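One chain of protein is taken out of this complex; the other chains stay put.
Note that the chains take the letters A and B in the order they are written out, and that residue 1 is the start of every chain.
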Amino acid sequence: MEAILLESVLAPYLPAFLYFAVVAATAAGFLIASRLLGPRRRDPLKLSTYECGVPLLGGTRDRFSVKFYLVAILFVLFDIETVFLIPWAVEFRQFGWLGILEMFIFLGILIIGLVYAFKRGALKWD
Amino acid sequence: MSALTAIFSMSGALLAAALAQAGSGAGAASSAAAAAEVVPAAGIGLVHYLVVSAMVFTLGIAIIIIRRNAIAVLMGIELLLNSAGLNFVAFSRYVAKDGIDGQVVTIFIIVLAAAEAALALAIILNIYNNLNTVDVDEADALKG
Partner (left out) sequence: MTNPFPLEEVRCILPVLLLFAAATAVLIADLFLRGWNEPASGPPKRLLPMLSILGAGAAGFFLWRDWGSAPAVVFHGALRADAFAHAMTAIILLGTLLTLVTTAAYLRRHGTEHGEFYALILYAAGGMALFAAANNLIVLFVSLETFSLAVYILAGYFRDEKRAVEGALKYFIMGGLASGFLLLGLAFLFGASGTIRLDDLGRSPIDQPLFLAGLGLSMTGFGFKVGVFPFHSWIPDAYEGAPTLVTGFMSVTVKTAGFAALVRFVLELSRQAEAGPALAQVLAWLSAGTMIFGNAVALVQGSVKRMLAYSAISHTGYLLIGLVAAIAPERGGSSAPVVFYLLSYTLMTFGAFAVLGSIGQDGPENETFEAFHGLSQRRPLLAFAMLVFMISLAGIPPTAGFWGKLYLFREAVYAGYWPLALVGILTSIVSVYYYLRLVVVMYMQPAGEGASAAPAPGWGAALATAAAAAAVIAIGFFPQTLLDQSVASIQAAFGAR
């Protein structure tokens, strides 16, 4: 009884479980293989943090300027507004000229926000 | 401790609401065809979404109550909004089948959650400038 229940409920997930198993096995396989096969030479340069090839400036745990918050806040706000553009873009043929006008009004309001941020100096770094 | 009890009882209540939904089909508003799809052949149905949403909501409440870091509290609030958004999408798919109203609500929730986060970061920054900490327990000057 229980086995049947288990089978009927979990059967659809079998591919997913298999997938997880294969992923785990592959990852582990790569790690083990490189540990076994790869040569090991340690020198200071190799042990340092990799930063896209640019010489290191400092540790990764530095506190960074609070100005980043301002940039991040502005980014989040203007970035997320595109969420409204996507459904509009799918259907904009149906809406006609009025639809285009409405979206430009919306973008115009966003631009007012940008002008405000710009004039207030939120985009200035120093 | 009582806070934890409250959290558990609330998550229980939310799960009960989700399961009640499962028991009564897809809601009186939908047809028999929709009821059949509450737990469709693929195994994932409305109830699964409701359970996940209930868990997310409960986690959000737990974070707001337990964590002292203002940023973590903000994350808890975002979780609450996201759980509601998940519910809206799920109900939109399984209950109100002819419309996309629920999905539109979710789009607005996403945007407002971002606005709320931006504002909260500004308030937390002010807290830091004044108190030199973002621990919400340190902000205790107002009493009575």
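By our rule, a residue touches a chain if its C-beta (ideal position, glycine included) is under 8 Å from a C-beta of that chain, and two chains touch if they have at least 3 such contacts.
Keep in mind that what you see is a predicted model, and the values were worked out from it rather than measured.
Contact between chain A and the unshown chain involves residues 94-95, 98-99, 102, 109, 112, 115-116, 119-121. Contacts to the hidden chain, counted on chain B, fall at residues 13-14, 17, 20-21, 24, 27-30, 53, 57, 60-61, 64, 70, 73-74, 77, 80-81, 83-85, 87-88, 90-92, 95-96, 101-102, 104-105, 108-109, 112, 115-116, 119-120, 122-124, 126-127, 129-131, 136, 139-142, 144.
Operating definition for what follows: only the chains that are shown with their structure count from here on.
Residue ranges on chain B touching chain A, taken from their complex, read 41-43, 104, 107, 110-111, 114-115, 117-118, 121-122, 125.
Contacts from chain A toward chain B in the complex involve residues 9, 12-13, 66, 69, 72-73, 76-77, 79-81, 83-84, 87.
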